[in-house]
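First, the structure itself, so that you have it in front of you.
Yeah, one chain of the complex is gone here, protein chain that is, but the others are all in their spots.
Lettered A and B in written order, each chain numbered from 1.
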Amino acid sequence: MASRPLFPPSAVDLNREAVLATVSLRRLGKSYGAVEVVKAIDCEINDGEFVVLVGPSGCGKSTTLRMIAGLEPISSGEVRIGERLVNALPPRERDVAMVFQDYALYPHKTVYENMAFSLRMRGTPKDEIRPRVAEAAAMLGIEALLERRPSQLSGGQRQRVAMGRAIVRRPQVFLFDEPLSNLDAKLRGQVRAEIKKLHQTIGTTTVYVTHDQVEAMTMADRIVIMRDGSIEQDGTPDELYNQPASTFVAGFIGAPAMNFVDVTIENGHARLSSGERLPLGPRYGSVATKAEGKAAILGIRPEHFQPAERSSQRLSGTVQIVEPLGSDTLVHLEIAGGTLTARLPPEARPSVGETIEVGIDADKPHLFDVETGRALV
Amino acid sequence: MATDSKRTGTIPRHAMAGEGPPPGRWSRLLDPGDTALAVVLLAPAALLLSLVVLYPIGRLVYTSFTDLALTSGAPAAFVGIENYLWMLDDDTFWQTTFNTILITLITVPGALVVGLGMALLANLPFKRKWPVRLSLLIPWALPLSFAGLIFAWFFHSEYGVVNDVLRRLGFEGIIWFNSPRWAMAAICLTIIWKTSSFMALIILAGLQTIPRSLYEAADVDGAGRWRQFIEITLPLLKPAIAVALIFRTITALQTFDIPYMMTRGGPGSSTATLAMYIHQNTVSFLDLGYGSALAVVMFAISMIFTALYLRMIRTRG
Partner (left out) sequence: MSNAASADRPLLGFSLSGRPLRAIAALVLLVNGLFPAIWILLTSLKSEPELTRRPITYLPEDPTLQNFVVAFSDQPLHLFLFNSFMVATLSTIATLFVSTLAAYAIARLNLRYRDLILAAIIAISTFPLVTLLVPLFEIMRALGLLNTWAALVIPYTVLSLPVCTLVLAAFFEGVPKDLENAAMIDGCTRVGALFRVIVPLSAPGVFTAAILAFVNAWDEFLLALSFNSNPALRTLPVGIQLYQGEFNFPWPVISAALVVGIVPLAILIVLFQDRVVSGLMTGGVKG
């Protein structure tokens, strides 16, 4: 059945070499009946870029990826790969390769056969298949596994075979669907680095879906944060970390998560419910005056806290929990009726119940609108 | 670590660009939507079913209103409900219907009780499971017609093993197939033997899905073995048993092979079933009109039970 493509591709297609492997999502939407899972999103992914779609489960990131792959019919809008409108194309004609969450290795085929399958399906000549599989296997260090079956491999090895199966194709675009979620923490860090290195080597345009912000921050050229089917923010990891567009992004990126405190803006200060006031530095500019007297949300990252002696801006709080991490100490403080987490130097060891003062880098905290959660700066 | 940049550098950046087959108009035919694909995939089955089931039923109903008979060579004439009226006065029809119901009423509960017993025995912790499993599977796989023949030999009045055992125990041998009552008994015993192993297999599967922890909880609660059987095993088996029962009932109503092989319906028509009567009217008497009317009645009865069966499966999920 359908063993040969109707139009076998020529081995070298000169027209296609010049094509830039960009991916454009234009007003892309997906709905199941009345339920909109992806809401007319726009996103341009540049040639060779490593873009991570990140967000909590149910935000529509996987659906978006599957629409790019052709595994999910598109409800509205369009997907273009290298300027080619692919909406109506089946997955096999989109020239993408995908690494699945559970790897989806064919259990009845050996590693070699798994990797060779897509080449065979495309009618690649036999004498070309072997060197290409060998090359991909060498890249991933799985040459020794070629004759094994997936059931004889460890989780990390399977993961690598799944990547091998993708790169052997030399597709225009790599798609990753939470590829690390089935690995243990140690292996995850290792494979993360490998994927990044692989991308640096072969430079293929990559769309990577994960719910893990650490993966997003460490690997991405650009991060697209999704929430309820819409793009919440789109930018480099630094932009997202330093200029979160909303409390959602601010809370999602960074670990431990950003602390949020209800404040009122008064005379260029943020006043906490406890009455303590933090000056708003020059960075906040006109915001401080425009929002005078209004309520706002102050976002303070744990790493914005300092030992009290290093800053003139201080807050005092009751120590609730102390978590020594070795490199730092996390201290949970009760401040103004809420619990805030502060990342302090490793030697900081306050005792529980004690009231201590911590300093704050006054120019760092973020201000958000109370109603919309959007950033005020 | 696993990558070797010297080697991987051999893939030129732009060789990455696409290599899939160019989309062509013809290849669209390979990618129908879900609905179109479903139609294509279900078409062979639908075609076969229309040829072998749907059309025949229509044809059957039509024929039942005619006097089509292969003996006369005359073209079939429309006779309205005459065949059905004839049925009302046909003693053999009533006799065979009665026999069919009797066989159903005896063999279905009989097979259930025997099957339940066998399942409980088979559920014991045997070291090797296969001999027991085999002893349940062989009766299932044995053709009904073979079972009929084999048991006819068992019940042979002179040299049958059943009578031999009876005589050894000091009883008179029974001439099984000369008496309507004993013949029916022999047939029912045979059917129970043949069908109880299927019941046992279904019940056994049900037994093995009951979590052990329930029994351990009952142990803790102080329930004895018998109470555990009544309070845990039976209620949890109920769905499986219900489905098996109704399925068995449907097949019992179609009983043909075993009585055909053992008695040909005799003595007289005392052990003939409705299915045998339909077969006789059509194949032996070539009275297709009347045979069809009988078949319509059987079809209707069967449909009632099938509807019941479907409802049961649905509520069971």
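Just so it is clear, contacts are C-beta pairs under 8 Å (C-beta built on N, C-alpha and C of every residue); 3 or more make two chains touch, one makes a residue touch a chain.
Note that the structure is predicted; figures quoted are calculated from it, not measured.
Interface with the hidden chain, as seen from chain B, comprises residues 20, 30-31, 34-35, 37-38, 40-42, 44-45, 48-49, 51-53, 55-57, 59-60, 63, 111, 118, 120-126, 130-147, 149-151, 153-154, 156, 158-159, 161, 164, 167-168, 193, 195, 197-199, 201-202, 205, 207-212, 215, 224-226, 229, 233, 243-244, 247-248, 250-254, 256-257, 260-261, 275, 278-279, 282-283, 288, 291-292, 295-296, 298-299, 302-303, 305-306, 309-310, 313.
Residues of chain A in touch with the missing chain: 1-3, 5, 66, 69-71, 90-92, 94, 96-98, 100-102, 104-108, 117-118, 121-122, 165, 169.
Definition applied: only the chains that are shown with their structure count from here on.
Rounded to whole angstrom, the centroid-to-centroid distance between chain A and chain B, based on C-alpha atoms, equals 56 Å.
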